[in-house]
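Quick one: the structure is below, and I'll ask about it shortly.
One chain of protein is taken out of this complex; the other chains stay put.
And then chain A:
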């Protein structure tokens, strides 16, 4: 796992000569070149599958842009093998340049662009511009509407829908498992099981060596079936892992598919749920087709771009893409910088040459002329009404409804309360207080929900960061404690709030110096957390009390429609193994 600024494909060491591209599925046209120049044209449809027809959905337009692939994935789970060069291309296709192009060609292409804003990006921008989160929401909305976007929505609404879906799935699974095993949730005494070399869980081994090929096939089929069938619940479904962190999904699919995939929660993440809802609603509102709506979501990490291109969230499953493009907080900051530069130019404080130079410095691909033209076209756009719907915003008091949470959505706390009420039958005010216990620092915490008679318990775990994920998998191996629900987020310290796509601390510092609101690095991190939740700018409202969420859920996702929320995961280990040792050298 590297946090290098560049993902180096041509590793020169004394084990393997330098290779042009690690992925054996891709052959660059120019085999003599030492630089990596891969474009979409180099790849055919088969490049996006891993051989068994499942894969990713690239952009439908084939542009002959000779873009050099910048293999920059600043995500803490990205490593030399995990993210393939194809995935890097997909991520780079969802660039700011592409967004500007779409927005300027809207009328020609007959599209309508909508944007949904995540609370993490909002917090990042609020810290950057030294404003309150509510003001940040409005400012971001205005910024995008000026560019011609139709409307801007609050993604925390999608998060509430996600939580509701997750709650229903978990409750249903827990009820089913109790029928099969009556004492599944009973408080057990800790057993001193020693880890024997021979008894190590086969499934955790990266290089399985089965003596019988048939046995291996049988096991694989069995696991595939369990992963994809909706009704079957067994011990293999627990503990349930969340699937809303794309880096974790990537790691699970590539390194531990047999162990983890049957246990992953099948509910699709919030940006996809929001995409589904918004596209349906906006299409109906404007009497258009869902395919004509272009949904951009503003998130705090680059891996969300990869998640958005998953086939399961695209045309093959739904007839339209749920999320067309993801922009990170850094790219939103770029747009604010463009705004500043053009404002200064139009006031006469900057010469044209300097303006163009500064523009190019922020993003060399975007042409200032084009940008200015877009702004002129949309000068008269006002902030339309629809943004007030499907949101957690209180426009009267200029506050935001939220739970008290740490940075990724308060998933465990929500489920704790739901299970307390619906599984252990506590009254709302009777539920015991949430008391997180540190198992190893603040990034590996445990929470137990005990039943009224103290005989049963549900064990929640919250894990942030790669090293703690490894520690967790190791704990699961030794089997001393049972876990029932695990919230895993790849980014340490404060999960999505600390994502790889958030505005960097030194950028925030610079801007704040300009604004005369100086803070040091530690204070900036504190401020970021404040802008995500604090007592002053936020009103505590639990997601289950959001009547709009309940209504929408009831109408679109309940009963037979619940399956719309469900997605699938696939074993991508074969891909990864090939890439790990492309020349099959045994050193």
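Heads up, the rule we're going with is that a residue touches a chain if its C-beta (ideal position, glycine included) is under 8 Å from a C-beta of that chain, and two chains touch if they have at least 3 such contacts; residues count from 1.
Heads up, the rule we're going with is that contacts and distances are computed from a predicted model.
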item: Name under which UniProt lists the unshown chain, selected from "F-box protein At1g30790", "COMM domain-containing protein 3", "Probable cytosolic iron-sulfur protein assembly protein CIAO1 homolog" or "Exosome complex component RRP45"; value: "Probable cytosolic iron-sulfur protein assembly protein CIAO1 homolog"
item: Touch with the omitted chain, as defined above, among A:425, A:478 or A:551; value: A:478
item: Residue among A:176, A:377, A:509 or A:566 that touches the chain left out of view; value: A:509
item: Candidates A:111, A:344 or A:467 - the one touching the absent chain; value: A:467
item: Hidden partner chain, touching residue among A:175, A:440 or A:563; value: A:440
item: Interface with the unshown chain - residue positions in chain A; value: 1-5, 8, 11, 13, 15, 74, 76, 79-81, 194-195, 197, 200, 204, 206-207, 438, 440-443, 464-468, 470-471, 473-474, 478, 491-494, 498, 500, 502, 504-506, 509, 513, 518-522, 525, 580, 586-587
